[in-house]
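In this view, the complex is presented without one of its protein chains, the others remaining in place.
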Amino acid sequence: MAKRKNSKPRPPANSLWGGRFEAGPAEAMARINASIGFDWRLARADIEASRAHCRMLVKQRIVSARDGRAILKGLDAVWGEIEGGAFRFRPALEDIHMNLEARLTALIGEAGGRLHTARSRNDQVATDFRLWVRDAIDRLDGGLRGLQAALIARAEEHAATVMPGFTHLQTAQPVTLGHHLLAYVEMLGRDRGRLADARARVNECPLGAAALAGTSFPIDRKATARALGFARPMANSMDAVSARDFALEFLAACAITAGHLSRLAEELVIWSSERFGFVRLSDAFTTGSSIMPQKRNPDGAELVRAKAGRVTGALLALAVVMKGLPLAYAKDMQEDKEPVFDAADTLALCLEVTAGMIGDMAVDAEAMGAAAEEAHATATDLADWLVREAGLSFRRAHGVAGRIVRLAEKAGRRLAEVPLEDMRRIEPGITADVFSVLGAEHSVASRASEGGTAPRRVRAAIAAARRRHLGSRSGTRR
Amino acid sequence: MAKRKNSKPRPPANSLWGGRFEAGPAEAMARINASIGFDWRLARADIEASRAHCRMLVKQRIVSARDGRAILKGLDAVWGEIEGGAFRFRPALEDIHMNLEARLTALIGEAGGRLHTARSRNDQVATDFRLWVRDAIDRLDGGLRGLQAALIARAEEHAATVMPGFTHLQTAQPVTLGHHLLAYVEMLGRDRGRLADARARVNECPLGAAALAGTSFPIDRKATARALGFARPMANSMDAVSARDFALEFLAACAITAGHLSRLAEELVIWSSERFGFVRLSDAFTTGSSIMPQKRNPDGAELVRAKAGRVTGALLALAVVMKGLPLAYAKDMQEDKEPVFDAADTLALCLEVTAGMIGDMAVDAEAMGAAAEEAHATATDLADWLVREAGLSFRRAHGVAGRIVRLAEKAGRRLAEVPLEDMRRIEPGITADVFSVLGAEHSVASRASEGGTAPRRVRAAIAAARRRHLGSRSGTRR
Amino acid sequence: MAKRKNSKPRPPANSLWGGRFEAGPAEAMARINASIGFDWRLARADIEASRAHCRMLVKQRIVSARDGRAILKGLDAVWGEIEGGAFRFRPALEDIHMNLEARLTALIGEAGGRLHTARSRNDQVATDFRLWVRDAIDRLDGGLRGLQAALIARAEEHAATVMPGFTHLQTAQPVTLGHHLLAYVEMLGRDRGRLADARARVNECPLGAAALAGTSFPIDRKATARALGFARPMANSMDAVSARDFALEFLAACAITAGHLSRLAEELVIWSSERFGFVRLSDAFTTGSSIMPQKRNPDGAELVRAKAGRVTGALLALAVVMKGLPLAYAKDMQEDKEPVFDAADTLALCLEVTAGMIGDMAVDAEAMGAAAEEAHATATDLADWLVREAGLSFRRAHGVAGRIVRLAEKAGRRLAEVPLEDMRRIEPGITADVFSVLGAEHSVASRASEGGTAPRRVRAAIAAARRRHLGSRSGTRR
Partner (left out) sequence: MAKRKNSKPRPPANSLWGGRFEAGPAEAMARINASIGFDWRLARADIEASRAHCRMLVKQRIVSARDGRAILKGLDAVWGEIEGGAFRFRPALEDIHMNLEARLTALIGEAGGRLHTARSRNDQVATDFRLWVRDAIDRLDGGLRGLQAALIARAEEHAATVMPGFTHLQTAQPVTLGHHLLAYVEMLGRDRGRLADARARVNECPLGAAALAGTSFPIDRKATARALGFARPMANSMDAVSARDFALEFLAACAITAGHLSRLAEELVIWSSERFGFVRLSDAFTTGSSIMPQKRNPDGAELVRAKAGRVTGALLALAVVMKGLPLAYAKDMQEDKEPVFDAADTLALCLEVTAGMIGDMAVDAEAMGAAAEEAHATATDLADWLVREAGLSFRRAHGVAGRIVRLAEKAGRRLAEVPLEDMRRIEPGITADVFSVLGAEHSVASRASEGGTAPRRVRAAIAAARRRHLGSRSGTRR
């Protein structure tokens, strides 16, 4: 086998795995290979997992009590350096695991080398990453709950504030702003449920799978799982080191949530446009223009809307990475962390910004109410009246109401301004009582079916939402 | 307002909603607008939902008992036509809802028009689609269970069949084929869990939300929800018609599952290549070449691998559709069905094909075993022996083993063929006992930690997997 | 090798490649494997390519003139059956190539079997598919040109129609509708350019690559390439059968175009909302509601907006399929056609619908103009005046204008209604001349820089756009 050499001198082989290597990595290889630039964020999880692993090794008499004490003390010291900002992460040591172990060994000598007994970076990184994702889920659950609280507070304030309900961005029927905001509380509740379900699946412990096959040391996997708060050890060692569906599921949950936020953000952008004028975002979430002095741009909302792209991109990036990967660990999986870190950070920020915008936006209830009286928003009420009071089938009533709307439109009138005789010419069964249902307030109050927009329903929904969503951690209870 | 006209004559306005329209749709509009080409698949769900709605309307005295009977009889007749293949779906009627209602009204007259009281196509389609997705989840759960059963059966057969375990597609440590296959049983178990969780979120009833605001008719949403097997009515009417996160969650679960299948498929492609020769797919899942007479192509596995792209594409398609959509219903959402239908069909087919391939592939245990003896697959066993028997720290043991591997490689020998004295020159603590751990069989047997590849562990895992995965419907129990 | 059997009886092995197969495919395998359900659309391309291949084989004396005549006549007959609707596509024959060849051989006997000399389905499908994509590009170029023509026509009509120009959906500066529409003409021009560039790369001929290695028959690849209108044969036989970047590039170009259409569609949705009231889509592209009689829903625009998801999903689907596929042909690539077919059909329909909507929408120029006078849209003009006439730096002028806007806002006045003395209190350099720049008409006329919105610039841009985009096929010339 003829062999070609790169011309540049290269560093010596890696001290932790380089036993049979003659030379270290090429410079470009070092750059593409090193993960310490991002996986330093696993430091705390890695230390915790090492502590649990060490204690178990001692308990199982795989490592001596003396060495165990040295390791635990050393880990404390390393963590102290990290927290104190004194730790120097070194790209030449590739990843967080080797950075920490090298420092540990530098501090306590050969005992440090015993910590890696009965484990591998493969199960180690899977453990660390699951711990990180679990924490991220808990943080995001808090952020979601916070946004729900902000929405519920504004919903309560506006339980009876009438606005046009849109379908196709056309005025459909009057609703209340409180009702509209509660729709998002529901979406976010399901988002929390998805994260809670993902948490249950992430919360199994890979530690002890070693490289892929398990180990010949008499380890106690239940002990390490328990110590780290996992529900149980993962059942199959190859699965333990190969699985990244927990990360994909987390990203999918984040992407769906980001999609919900993008919908709310779009509404804020539209509502705060001068043409709508329904809300005014505060200075705190608005920016100006470098050229147009009059501008108040809803940048916060636009950025939240855009971030749905970023989070969806993160999901797809990892889906592409994992497609067609044979078992067990492959280096491709190193690409799992950045999308997850970025999606978690992005979503947390979006939740905070959205809660801020919702919390301090000014609502122009008058403009909303006026808009709800226009555009024949109560035509359905007219049709329903025809069914209820004049005994028409809904389909016929719909047709009659449509003709009356056309009449009103041609005359440039609101529905409530069409003369009774004109209506009766279209449908003789109509009486003056019909006008009682043609106002937006009345329309809203009449939609009193379960889950409907009638203010008393909205108030009941707010109470229920408080109980269901703000009472405790899980978003799934009802 | 100056208005331009299209030159072509157009059909008259739609009879069901065209009350105030002067003309029907342009030809291209009719093509882009009509959904009956795919939403005919909702026919059964739509009829069921109409039945439940009708019964409730009668019970609540919104529709007379007589009309109710006529409607129910009419719905039976329509369903009979559909099942019998006699129903004519008409694109001019746009969608399944209007196709069915028009036929109903044609059969029973004006009473048919009363069925649409207190509902809208917006809550109707959401209800139908949720019913469809719920059924799809149940079907897919069956498919997943079937593949798990096939894997478990082959795993049992090969609980002790030694093969190389790979990381980075390099021989890492010996494992058993049974252990390897069980890794997929675990993945599929989580896939079932995801679908089960998605099912719980899909299983809420939008019916009664009407267009978006609820209705002024005294409906009983709990009754329709119960009749259709839903856990409860959705809590907010705007959310009920606007939400499609249930479809996204379903697609995400499908995409993750398809990704798992793509990994198994990739392994089948590699294992059945002549260079590996580990398995031989049956004629039933293999094709030949139109030009190369000797070919046995693993087309089944390749297509399963590829379909991960299709399902992931479906997920993205809907995520893009939903991004930034204001509430409530928008026509954009009509794009929700084709990706879901296609993903469900695709995944069901992939599960069936994969179960077939796994079930009847021929395993060349001899080739697998021989490969496991090569490539120094027991170097970790050597290192572990050094820790256990010679008292080295793992890090030192790893380095020693690495040097012995290099020695073996240069001499073109297997590890077990390196003379003891050569080993001792590297590490004097090595004794002849070391050879006891250098065979693949021994290696596998020694990995007896929980979840490890030792055959007795694999057999226990099989028993547990049967209990956990094949005992009942849900994939989430343990 | 122990072998398991599927229990169901299976059809005999395929007659065209099944020489050494003992049994045919499993039923699920037949379903996942057969492509005739969609690749029948390659029929015309396949026949054309076969004609060219046959003529070349005859010319090169690889096939006799007599056989050649029989084949050509047979191909004519087969094509006649297809055009006449008499051809029966059979899934058991898997794909379009074998369907056509089987029929040819049935018609003309053994000579039919000679057609497959020196080719394989691998180069055949690559050839057919490239021909199809080339045609699709030409069709889409026509559709794009048609939409450009519609936009230019409306732009000419509204070259001086003043409307608010938005950034962040906030009123920024007045523009003309004509100018706004021309922005899309530019985007579509680049879209055409991308397709034209993709066409050049697609337009190379794989035929003659055979399975992957070329052939030992003395074929003339330049002749077949020329006969099929390709610019040249592809240079490398393995690349010829493995490459699908042409399809990805086509899909990417489609997705970018669909994204442009989604932006225009979003604007139509917003502009036609009652709050904006800038345009009214015709009945031909609008639908009503099954429950709300007054609704005019911009379904056409919403569907066009949504289809961006579908096309982007198609792009991703194929990108995932192709990721990590080793050379040469793999069955995974069969998944290339459906996304391409669907994207091409979808985009063609979207172009047609969009051109229709643009062509016959009614513009409310009065509403647009009134809106342009509001929201301090000329604040930049004020700042520019301060720079030009009062000698302020732009930054200072921007600050002064901002303070005057705040003044106006608090007083509930338009900029042009702020008393001169109030302005002078903020900046003494202001004179009565300032009012000359505070009207929207004046503002628009003043933006006469190249590419700006001044009506005379817009008219010049229309003339240039006609020349550049409507003069001939290519969208790239300037």
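Should a chain be cited, it is by its letter among A, B and C, assigned in written order, with residues numbered from 1 in that chain.
Convention: a residue touches a chain if its C-beta (ideal position, glycine included) is under 8 Å from a C-beta of that chain, and two chains touch if they have at least 3 such contacts.
It should be emphasised that the depicted structure is a prediction, and the values quoted were computed from it without experimental measurement.
Contacts of the undisplayed chain with the visible chains, over the whole complex, involve A, B, C.
Between the chain not shown and the residues A:Arg145, A:His168, A:Lys307 or A:Arg447, the one that touches is A:Lys307. When you scan B:Ala30, B:Ala153, B:Ala200 or B:Met292 for touch with the missing chain, the hit is B:Met292. Touch with the chain that is not drawn comes from one residue among C:Cys54, C:Ala149 or C:Leu169, which is C:Leu169.
On the side of chain B, the interface with the absent chain consists of residues 166-173, 269-270, 272-276, 288-299, 302, 316, 319-320, 323-324, 371, 374-377, 379-380, 382-383, 398-399, 401-402, 404-405, 415, using the contact rule stated above. Residues of chain A in contact with the chain left out of this view: 1-6, 10, 13-14, 16-26, 28-29, 31-33, 94, 97-98, 116, 119-122, 210-211, 280, 282-295, 297-300, 302-310, 312-322, 330-335, 338-339, 349-350, 352-353, 356, 359-364.
Note that only the chains that are shown with their structure count from here on.
Taken as a contact graph, with one node per protein chain and an edge wherever two chains touch, the assembly is complete, since every chain touches every other chain. Because chain B and chain C carry the same sequence, their contact can be compared by residue number, and over half of the numbers here are used by both. Most remote from chain B, judged by the distance between CA-atom centroids, is C. With centres taken as mean Cα positions, chain C sits 31 Å from chain B.
The geometric centre of chain A is 22 Å away from that of chain B, both derived from CA atoms.
Residue positions 288-295, 297-299, 302, 316, 319-320 of chain C are each in touch with at least two other chains.
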